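All protein chains but one are shown in place.
Lettered A, B, C, D and E in written order, each chain numbered from 1.
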Amino acid sequence: MRILVINPNTTAAMTATIEASAVASASPGTKVTAVTPAMGPVSIESHYDEALAVPGLLAEIARAEAEGSADGYVIACFGDPGLDAARELARGPVVGIAEAAMRTAAYLGRGFSVVTTLNRTRGRAEDLAAHYGLARFCRRVRACDIGVLALEEPGARETVLAECRRAVVEDGSDAVVLGCAGMAELCKEISAEIGVPVVDGVAAATRTVETLVALGLRTGDRGEFARPPAKPYTGLLRDFQVGSPIIS
Amino acid sequence: MRILVINPNTTAAMTATIEASAVASASPGTKVTAVTPAMGPVSIESHYDEALAVPGLLAEIARAEAEGSADGYVIACFGDPGLDAARELARGPVVGIAEAAMRTAAYLGRGFSVVTTLNRTRGRAEDLAAHYGLARFCRRVRACDIGVLALEEPGARETVLAECRRAVVEDGSDAVVLGCAGMAELCKEISAEIGVPVVDGVAAATRTVETLVALGLRTGDRGEFARPPAKPYTGLLRDFQVGSPIIS
Amino acid sequence: MRILVINPNTTAAMTATIEASAVASASPGTKVTAVTPAMGPVSIESHYDEALAVPGLLAEIARAEAEGSADGYVIACFGDPGLDAARELARGPVVGIAEAAMRTAAYLGRGFSVVTTLNRTRGRAEDLAAHYGLARFCRRVRACDIGVLALEEPGARETVLAECRRAVVEDGSDAVVLGCAGMAELCKEISAEIGVPVVDGVAAATRTVETLVALGLRTGDRGEFARPPAKPYTGLLRDFQVGSPIIS
Amino acid sequence: MRILVINPNTTAAMTATIEASAVASASPGTKVTAVTPAMGPVSIESHYDEALAVPGLLAEIARAEAEGSADGYVIACFGDPGLDAARELARGPVVGIAEAAMRTAAYLGRGFSVVTTLNRTRGRAEDLAAHYGLARFCRRVRACDIGVLALEEPGARETVLAECRRAVVEDGSDAVVLGCAGMAELCKEISAEIGVPVVDGVAAATRTVETLVALGLRTGDRGEFARPPAKPYTGLLRDFQVGSPIIS
Amino acid sequence: MRILVINPNTTAAMTATIEASAVASASPGTKVTAVTPAMGPVSIESHYDEALAVPGLLAEIARAEAEGSADGYVIACFGDPGLDAARELARGPVVGIAEAAMRTAAYLGRGFSVVTTLNRTRGRAEDLAAHYGLARFCRRVRACDIGVLALEEPGARETVLAECRRAVVEDGSDAVVLGCAGMAELCKEISAEIGVPVVDGVAAATRTVETLVALGLRTGDRGEFARPPAKPYTGLLRDFQVGSPIIS
Partner (left out) sequence: MRILVINPNTTAAMTATIEASAVASASPGTKVTAVTPAMGPVSIESHYDEALAVPGLLAEIARAEAEGSADGYVIACFGDPGLDAARELARGPVVGIAEAAMRTAAYLGRGFSVVTTLNRTRGRAEDLAAHYGLARFCRRVRACDIGVLALEEPGARETVLAECRRAVVEDGSDAVVLGCAGMAELCKEISAEIGVPVVDGVAAATRTVETLVALGLRTGDRGEFARPPAKPYTGLLRDFQVGSPIIS
């Protein structure tokens, strides 16, 4: 089984972190690769960034479909950008890390908290929790006010840890969800320190795709998620036309 | 007051229809212009099309912001593509035609039905109704199974009318919402025939933007909807970097 | 276009404040008049007051309908008293200031707070937010514990302002809704001081009625909101019989 | 214990039917009286009728409070008119027949249907089900299209029965709620014929008030439901001023 | 009328407290008996305890059904254990104290708080509030961190009282629900001290069963709640087979 993990931003170092987490979580026999899109923002910290990350990630899915090189896909940004469009495009299943992390956390108790990066991204996480039916489980979305690319800087780990601790004490949460693909490597360490399960979406999504592929399950394609109809695309995005070389 | 109506698809004939409806609905003294993006799909009939329509529409907003040529914006596709991103980018208010149509219909009785084009787009309309808090008001989303660009063809008007009639009889709806910008010109005629109010989102959104601008109201920009942070963008989308010539 | 704004309480000074806000918000060419009912409470600060305000406001709508002197109506009390009954009675659209203010605020970001007068009226505002589908948008209803008729007294403005400030800081709201028609004149000033959009329901409702009338939209009257059946009324309220001189 | 049942319409024959049902359902030792208001509509079949029924019913509560002649109150119209206002006015508990009927039916299985009179009143019943938190339990509100005062006419009983039967077969409901005080006397008979429990709101509300009084429970009056502040009332409704002879 | 109140734990002293409250709340002419099951945990303070309390309580219902010795049943543990199963087994109505207490409190104002024993039981109470449609009414579930069997110890009453006081001040609740059958005897005293109505579930459920029996209402048994099909049971639980001596 081959799983393609797409980091929707264009920062290769972050793709490497993500790939490490995805590979570490996969079963033996599953080949996991992470990829950086050829276009888009270096980090996703606004609705604007998220919208502009979508073409690049769709191109990666289209390429893999054309090559027949992947059985399933992970979208490795906590806003789950382009998820519905990706499901139309891919033959195999596509899972976002926010949906996988939050659905996984729902198995671990009555309520979880999300700990994310910038304050301004909290709204999107709350939206997704509601959209996935998890509003009752998601007790609070907390922000550390650390930029996505600053997670590696000194002090960042301590700030994230402190916020996770507050999730346990103040929210009474049974589990914590890390709200950014860039936090994947902190997962085990934080869990050990705060004494509750901590969910990394990259790992959760990778295993979820594995499960879907293993069980022969993919997006139902007889209605809303059928392959998009081919039609002219123009301008800068002309190559995104379904049937063009890049979206074959 | 100057309102820019963006048709997120690239079909100029449809932009003209939309502009006519927007202009007809605006108050005297309001200058309304509709624009066709320089890139993207000729029609929006899938999540994929919708995702790829966003860069083009954001570019139009950015251009108008750079020129200072608009006080508010309408996004004239019933999927409200790119709405949150547009709100981050624009100084003035931005309103989608689905949200305006559905919120307007909620003033007209206990329940409304949406009549849209292709079956596969119903899911998005249901999503939006829930997202805007209108699930209780939206009794049913009905599709005519007519493509967006086929609305002008012979027989299409009759099919839309028949579906609107069913909305009144079968759903018991007090009002009908037309679920596609391309249906704007049918609004008055259908209302006359079925005897209940029929809401065209282009008109509703244009008047809503007018109201917001007139009252000095714009998106709150102290949190989630603050201007996106400037950062590198790469590849085909490099010019979408905030601060670049096209997103000044 | 002629819009009748009904202040459901009997305090003429408050009617004047309301009229000023309504007139200021209307488009050129729209004639806005505010009216004080001939019966009822001097202010509305309980469910009891609200219930007893309804006959007087319905009489004003009936009078205007008989005269043919209005194309649409605003109910200018934040409890939206008698809204459903008024919709049955009026040929043109009827909009309450709570529904208009809250629906308008929903265009301005992810969440708003309501700042109202007495603590005991918070429940009604919360009820309305839920009823209009805006529970998710309405982060908190805050009270200043100032009586409706004391809003003009020294210190009141400062108290309202302080509560609005708390809405921004503590609730993280993108916008503030003023929860009393008597606060209309504070709107611009408070917005300037707290740096987020502030919505006055009188202005929002006046513009919304304008929009509905301009677009030819009125309450659907084929079901629940058809004209009430004529039938005998007795006692003190005998003149409220549909078909009587006052409810012609 | 003395319970006052208020028929909010002015039809004495219906008050007699209601009283019979209330008396039959009360415990030995409880004195139940039904009363017809001195003002208002002969039947309640619209939001307009409902609004105009409220002053008369509040006057009856105020009179009983002044006399000290009742320990608790039932509002015997399925729209629960004036319930919140009545709770502010009364020292003892006040229960509406819609809330009592629907909450009682919720003890009898997973779902119930409401069978009511005119089609146009269905919206109010749906509203109340949602307001009381019973949307999940209330599977459907069905109308017989019989006017409130026509329930005694030949054929009416058969029509109501047929609709109740459909509730069992089509909705799969475990219980049926009769959606009009005027249907009280049909309750036992219909239950026998359709084989599922049938709830009459007059009986349910009378017993609920009995329970609340017996347990020493009344509306909490430290916040929203404190006695309304005294203030001037004018015009036709001047005597409704709290502290006046009729609202002492 | 004969009501059987089942204390689902095996502590006879607590059964006595429960019986006292149930007897005190019943109408003259109603014979109320409380019973202690022959098997199960001495107190219910976990999901595990609750699950293991169910066989014993079902056996008591089955015995009473076989004897024909009860017209209705109360399940006197705030987790409402085994309620759906009991409804299948009993001919008469069955009411849990959590559902009765919470539905009763909903008649007393806009919101109530629950005050319960151990922190770990809060989740179950929140679940039940949601399940019964009362999430909007239930403002907060508070725990005293007192074990069920420690409620009689010195200081316990003060701790419960303090938590009830906080419910009024911090939650703004109109009423308080006592979240444990063992708190029944504190009800009147706490209400007197905190000045808002306090609901004891044992009393509320006893009166509710009385009401249902008096009105001839029992669980609808034509679908989900029909008598369970007879079938083999094995092992330790073999006597629980429907049709066996203990489940005749």
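One rule holds in what follows: a residue touches a chain if its C-beta (ideal position, glycine included) is under 8 Å from a C-beta of that chain, and two chains touch if they have at least 3 such contacts.
Source: prediction; values computed, not measured.
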Touch assignment to the omitted chain, from E:37, E:96, E:109 or E:201, lands on E:37
Full-complex touch with the removed chain, picking from A:27, A:69 or A:248, is A:27
Using the touch definition from the top, which of D:110, D:124, D:142 or D:231 touches the missing chain?
D:110
Interface with the undisplayed chain - residues on subunit E:
10, 37-43, 45-52, 54-56, 58, 82, 84-85, 87-89, 119-124, 127, 131, 147, 223-224, 226, 228-229, 231-238, 240-242
Write the list of subunit A residues that the hidden chain touches.
25, 27-29, 87, 93, 95, 99, 103-104, 106-110, 132-137, 168, 172-175, 188, 191, 195-197, 199-200, 203-204, 207-208, 210-212, 214-220, 222-225
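We adopt the following convention: only the chains that are shown with their structure count from here on.
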Compare the two sides of the subunit B and subunit C interface and say whether they are made mostly of the same residue numbers, over half shared, or of different ones.
same
Suppose every chain is reduced to the average of its Cα atoms; which one is closest to the average of all protein Cα atoms?
C
Identified repeat of the D-E interface (over half of residue pairs identical), from B-C, A-B or C-D:
B-C
Scan subunit D for residues touching two or more other chains and write them down.
87, 123, 223-224
